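Here you go, one structure.
The complex appears here minus one protein chain, its other protein chains still in place.
As written, the chains take the letters A, B and C, and residue 1 is the first residue of each chain.
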Amino acid sequence: MARVLLFGRLADLAGWRDRAVEAGSLNGLRGVLAGVDPALGEALAGPGVQVAVDKTIVRGEAPLAAGSEVAFLPPMSGG
Amino acid sequence: MARVLLFGRLADLAGWRDRAVEAGSLNGLRGVLAGVDPALGEALAGPGVQVAVDKTIVRGEAPLAAGSEVAFLPPMSGG
Amino acid sequence: MTTPSKIALTSEPFEPGALLTAFCAGRDETGAVASFAGLARAEKGAAVALELEAYPGFTDTAIAAFADDAKTRFGLQDYAIVHRVGRIAPGEAIVFVATAAVHRRAAFEACDFLMDYLKSRAPFWKKEHGPDGGRWIEPTAQDRTDAQRWD
Partner (left out) sequence: MTTPSKIALTSEPFEPGALLTAFCAGRDETGAVASFAGLARAEKGAAVALELEAYPGFTDTAIAAFADDAKTRFGLQDYAIVHRVGRIAPGEAIVFVATAAVHRRAAFEACDFLMDYLKSRAPFWKKEHGPDGGRWIEPTAQDRTDAQRWD
């Protein structure tokens, strides 16, 4: 199980911001999320959305260990 | 009588900073001060020393009314 | 200076003046303390509240990495950064940055530099709540221009 965190407009779109999801890789996780909520799946793949695994930005595919924290980060606005 | 104020190193040099002096003009006042203390007279005429009469900078000669306040201002250092 | 430089994210209102008092204490070799307080604007009623979201453990780490680089770049003795998160009412402080240096040029430039980063590139997500609801916003063109001054 990975812990998935959504921020900003992604959380508003999904209607949740913190959920446990069964997935062994980032692409697998994207597939699960898109299967449940296609609009969210599209938004997660949209321009400017970055992904952090265990608080480190990753690009492309990555394996997920049990207990990994995966955060989807829309474009940052600054404070 | 004019009220004469000295600032910064001029006051240290003269040994006073506030004194009443009888004079009808700025040049007259300079003459009186130089007569009493030639080193001070020279310092007051030195480079960068400005004169304010009633808190307004004046250049050259100026008449002094009774009760005028004359301040000799060495180069300003900023705060 | 032995004072540790400090970054805090807080969901509670804070007082910039109190932070400045703490930051200035015991600084007999500092000379220059520059600071900046960003306050939420009411926009004559068009802004009801500002909502800022951070990712704890990611946002503060990113800010610390940036600020420690700035400390070296500008030769700071010290800095302090406090950033509000959550819902912020008009007039309340959003951010406070203070920088300490021997001379004022370094203190001013570092404070300005840190603010440009915090306002344009730091990992926050910002929602403006108006009378008709909320909207997520992105950096302004001015924010990008300000940040690029340092590149």
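Methods note: a contact is a pair of C-beta atoms (placed from the backbone, for glycine too) under 8 Å apart; a residue touches a chain by one contact, two chains touch by 3 or more.
Bear in mind the structure is a predicted one, so any value in this text is a computation, not a measurement.
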Visible contact partners (per top-of-document touch definition) of the missing chain: B, C
Touching the absent chain when the full complex is considered, from C:7, C:70 or C:115: C:115
Chain C residues that touch the omitted chain in the full complex: 15-24, 26-44, 90-91, 93, 102-105, 107-108, 111-112, 115, 119, 142, 146
Residues in chain B touching the chain absent from view: 5, 7-9, 12, 52, 55, 71, 73-79
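Assume only the chains that are shown with their structure count from here on.
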Inter-chain centre distance, chain B versus chain C - centres from mean C-alpha coordinates, in Å: 50
Chain centre separation (chain A, chain B; CA means) in Å: 77
Of all residues in chain A, the ones touching two or more other chains: none
Multi-chain contact sites of chain C, meaning residues that touch two or more partners: none
